[in-house]
Structures are given as structure tokens and as C-alpha cells.
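Could you have a look at this structure, given as C-alpha cells, before my questions?
Yeah, one chain of the complex is gone here, protein chain that is, but the others are all in their spots.
Order of writing sets the labels: A and B. Residues in every chain begin at 1.
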Amino acid sequence: MKKRQVLAKTYLLLVLIILYIPIFYLIYFSFSSGKDMNQFKSFTWAHYQALFQDNRLLAIFLETILLALLSSLIATVIGTMGALAISMVRKKSQQKVLLSLNNVLMVSPDVIIGASFLIFFTALGIGLNFGSVLLSHIAFSIPIVVLMVLPRLNEFDYALVDAARDLGASSYQVFTKVMLPALIPGIATGLFMALTYSLDDFAVTFFVTGNGFSTLSVEIYSRARQGIDLEVNALSTVMFLFVLLLVGIYYFITARKNKKTRKGLGGLIK
Amino acid sequence: MEEQATGASACSYFCKMDIIQLKHINKRYDDGFIALKDINLKIESGKFYSLLGPSGSGKSTILRIIAGFTQPTEGEVWFDGKNITDLDPAKRQINTVFQNYALFPHLNVFENVAFGLKIKKLPLSQIKPKVKDALHMVRLDGYANREISELSGGQQQRVAIARAIVNEPKVLLLDESLSALDKRLRKEMQFELRAIQKKLGITFIFVTHDQEEALSMSDEIFVLNDGKIQQNGSPVDIYDEPINDFVARFIGESNLLPGRMIQDYEVEFANHHFQCADAGMKANEKVEVVIRPEDLDIVAPEKGKLVATAQTQLFLGDHFEIKAIDTDENEWLIHSTNGCQLNERIGLYFDPEDIHVMRQHESQADFDARLESYEGEESNDE
Partner (left out) sequence: MNNKKARAFFMVPYLMWIILFVILPILLILWYSLTDANHHFTLSNFALFFKNGTFLKMMLNSFWYAFLITIITLVISYPTAYFLTKIKNQQIWLLLIILPTWINLLLKAYAFIGILGNNGLVNKFLHLFGLGPVNILFTDFAFIFVATYIEIPFMILPIYNAIKEINPAVIQASEDLGASKWQTFRYVLWPLSWPGVESGIQAIFIPSLSLFMLTRLIGGNRVITLGTAIEEYFMTTMNWNMGATIGVVLIFLMIVVMLLTGKKAKRKKVKL
């Protein structure tokens, strides 16, 4: 019994070390006064100073967040509507077709999505800028929202609708006061997933963005292609702290909200 | 499998052989919880045993120790004359029917039942007839190709039994195996389990918290509470002669009153002196008195040994359940085929042998010793 715990812990620790080495490697060299990630020269804040004076990077950072918020919100609205529409379709075969179409973007490789969207925007004469990126992010986030909301709808007890009607609620009231509240957990997870999809995306954005607009991922890529830039290391540290903060907040909220339901973390990963 | 004792099967009929013996078993969990305290028990081959007790009494822990899933903190487990305390569950000639059946959801009925035989690398030609027999035994002929998810609870239960008995274990452990079934099905399975056990002639050890179940099926019952064996004996012994208040309360319904032993065969309770059948206690010793509700008869007030007022009455089909309060403010539960009027003054009558006098917290060993010293003089049983 005890021996197995030790073995389990050792193995898990090893995996964790491997998972974290790159991150701490970046952070470590962000304080080095050198020019590369080979030799730690002397301690310096210089890269952080450069980072916070880099207006271009800061603008991109804010734009990335704005993009994520906007795209996930719109995707959540359309996705929720889609889930409602699918659940209202009576024929099982039609439902299946809709669901299959819904899942096409879920299973497609990012390069295919990016390339086909690029063709699409060009064919329609839509310029490659913030608009095209926003549309793309909305498009690839919709299916995950549908998939998160749909199970809630299938669990939904339609006797509640009758009950509400019986008590004099209008269709609109039934929808806003009875159905939506029951769907909220699914909608929230969907929103959260859409947010991470958008923040995480590189490949699709890379295809559909033009000269005028860039996200953090694309910016890091283009800088990394030019070689080591310790300002990027400083950026890593900031982002790592940012993620820690978010996780901390998330943990604090869920720990208080649902001490019993231990499903919370599953939603953290796409 | 080593084939031992060619005379084993003959022995199970003629001599009483202990197939399992637990010696001074203690179990303490990592969190400090003490599940078992010095458990000693002997299980003979070919009998139906029940481990009966409330949840947390340690009955399931005993079963898990016998199966090998749990290691005792101290003590030894003997099987067929060998110490198997450290033996892997896979190597014990004991099989288990799990609480919620624990059937393999990815396998169908045939594959579930055949699992143990396939593990032993038996050829399919030998597996098939054995599985067929086992399914026949549990009356599931023709179900071999069904998926587990297609079966009802009762059928899953039968598959679980078939999966265990197909390996021809010497002992079958059943962990609360009927508790998930509804009442009617449970009754049916009780009869069937007993019939299967008789047919196979192997030992069944059945864990349950349902006293009715234990009473109706077992040759012998171990009543457990608080990690200790409170009493063991035949169902009749345990019902008629509970040795302490826990057993009295747990087995059947009972009227339990504090009392005082005046002398041998005379006890005082409810402010009256009564003749009784118990002896061997100190004079004036404080005792507890049990009278079963069905041993109380309703008679005219002047004919009763006690006088009481009926408070509530429920008709339960084959008898009335009446609650009454006597002149000493004790509440009495009466099961009687005759009803009475509410607030009617009634007499309660009972025979001396209906009074069961118990010492407080007497253990089985002490009880046996006391009984022995009075043996011969008069039997405690009627």
C-alpha cells in the first residue's frame, strides 16, 4: 500500500517536473542580463522595463483580450440559440444531421479551418483584419457552446414549462424565467470554453489575419522566428502570474460555491 | 489449484470441519478508526452463515478480510487448515458476490460468468458447459448473449452469483447482496439462495443489515456491533435468547425494560415481581428485561399480570399492533390477533419463559459460562 503511494508520487512528480521545466526555464532567463537562454549573466529587471514600455505589445495584449471577450460572448449567444433550435427539432434524423454539421469544426485540424476561412473571406471580399479574425473566432467557438448547452436541454424537465404556463407565464416569461436559469451552468461552461479557445488559438488566426491586426500568439510566433528575445521571456513570466491569479480566483469561487460537486476542474481544459 | 483432502466432501457431511477460522483479528484504519476488535470465529463447511449488524458494525470488514481485499492489522485468517492471512485474493478458493454486483459492464453475461475460468486458461470447450450449468443454477438459461445493461436488478444479481459459483469456490461470500432489490424480489432470492447453497453444499457467508433476511436463511448468525461479535448462534437462539440489549433491540421488535434480579428465577420490573426462567445473577443485580410483542396477550384487566391503557392501534393485516401504557408509565408494544378499543383498560399476560432477563453488556463468552454452570438443572429453552 505505502510502496505504491511512493511510486505513484515519484512518477507524478517526474511528469510535473517535465511539464514545468520549460515554463520556469523561461522565467529564469527573463532575469538574465544576457542575450540568450544559455548562460545566466547577472540579475536584471531590464526586460521587464522593456516589456512595459513596448506599446505595440501592450496594445496587442489588450486587443487579444478584447477579441476573446467579444468572440466568446457572441459565440455563446448564437451557440445557445443553436442548442435550443436543435432541441426543438422533432425528427431524430434531422437532429443528427445538425449535430454532425455542428461537429465538423470540432474535429477539423486548425490548418484546414484557417485555410478554408482564408479562402472564404477572400471570396467574399472581406478584408483581413480585426473583423475577419473576430468572425473566425466566433465561428470556431460556436460548436463547443452548443455541445455544452445541449446536455442541459436534454435533461430539462419540460413539465416545468407546463407548470409555468399553468401559473400564467407568457412564452417569453417561460423562456427567461424557467428555461434560461436551468441552462445557465451549461452556458457558463460554454462561454468559458469559447474564451479559452479564442485565447489559445494560433493557427486559425495566423491564416486569417492581415497586416493591421495581430494577436499575442501570432506576435510571439513572429518574434520567436527571429530568434531569442528575452522580452518574450518577461512576457511569459507576466502571463504565468496572470494565469495563476485567474486559477486562484476560479478556485476560490468554486471552492466556496460547490464544496460537494467536485466536477469543477474538468471545465478548465478544452 | 491444489486438490487437497480427497475426503473433504465426505467430511463435510460427517465431521464438522472448520473451513475458515479467524483468530484474534483486529483492524485499525489509517485514520484511526477501529473497525474490528479481537474477532474470533469459526466457519464450518457446508453451512449458511450470516454476519448481521448495522452499518459500521464491521461485518463488511470481516468479509473483506476473508476475501483478502483488506489486511487485518493483527490476527490470522485460516482457510482449510492453512494460514492465508497474507495470500492474494486472486489465490484464495473463495469468491465474492459484491454489493452492487460489480459485473463487468464491457462484457456480456457469458463473458462475465466465464471470466474466472478464462483467467485459469481453461479451453472454451470446458468453459461452455460450466457456464451453462452455472446459468442454469441461477435460472438464467438462454441469457448468455445478453448485455449486462439489458438485465434487471434481479437478473444482474443472478449473473453475479453464477460468475462466483462457476469457479467452484469452497466458500461464497455475499456482501449485502440482496439490499438493492425490491421487497418481493428479495424474498424470492432468499429462497433461491438457500436452495443454491443446499444444492452446492458449500459454505455461504452472507453479510446483511436486515435481521429478517438473516433469520430466514441462516444456519448460524453472527450479530455484530461496534467491531465486536455480540452473539452467535442459530436464528432461534438469537431471537429467543438475546444476550444483551443491543441484540434484543436489533433482532425483532421488543419491549425492553430496566429491572432488578431478586433471586434466581425471580425478577422485578414495572414495579411488580415476576417469576422467570433465568438464573445465575447476583441478588439485586440490575438487569434488563425483554418481552417480545407477540408474547404479550391481551386479557381482561383483572386477569392480566400488568394493567395498561391502549394508546394507538394499527391493523397490519395479520395482526394488530397496539401501543399501551401501563400503570408504571412504561410503554408496551403488543402484537395481537385481537384488537381493542382506544383508551380501553387492558390486561397484559405473559408466561415466565416469555421474560428474557439479560445482564447489561454481557459478552457471548460470559453468557456461555453462566449457562454452563446452570446446565442440567433446567434448560433455558421451552
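Assume a residue touches a chain if its C-beta (ideal position, glycine included) is under 8 Å from a C-beta of that chain, and two chains touch if they have at least 3 such contacts.
In this text, all values refer to a predicted model and were calculated from it rather than measured experimentally.
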Only one of A:A50, A:L69, A:V89 or A:A182 touches the unshown chain, namely A:V89
Of the residues B:H24, B:K82 or B:K120, which one touches the chain left out of the display? B:K120
Note that chain B touches the chain not displayed via residues 67-69, 88-91, 94-96, 98-100, 102-106, 108, 110, 115-116, 118-120, 128-129, 131-132, 135, 144-145, 163-164, 167
The missing chain sits against chain A at residues 4-5, 7-9, 11-12, 15-16, 18-23, 25-26, 29, 36-39, 78-79, 81-82, 84-86, 88-89, 98, 101-102, 104-105, 107-120, 123, 135, 139, 142, 146, 171, 175, 196, 199-200, 202-203, 206-207, 216-217, 220-221, 224-225, 227-228, 232, 235-236, 239-240, 243-244, 246-247, 251, 262, 265-266, 268-270
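The working rule: only the chains that are shown with their structure count from here on.
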So the centre of each chain is just the mean of its C-alpha atoms; given that, what is the distance between chain A and chain B in Å? 58
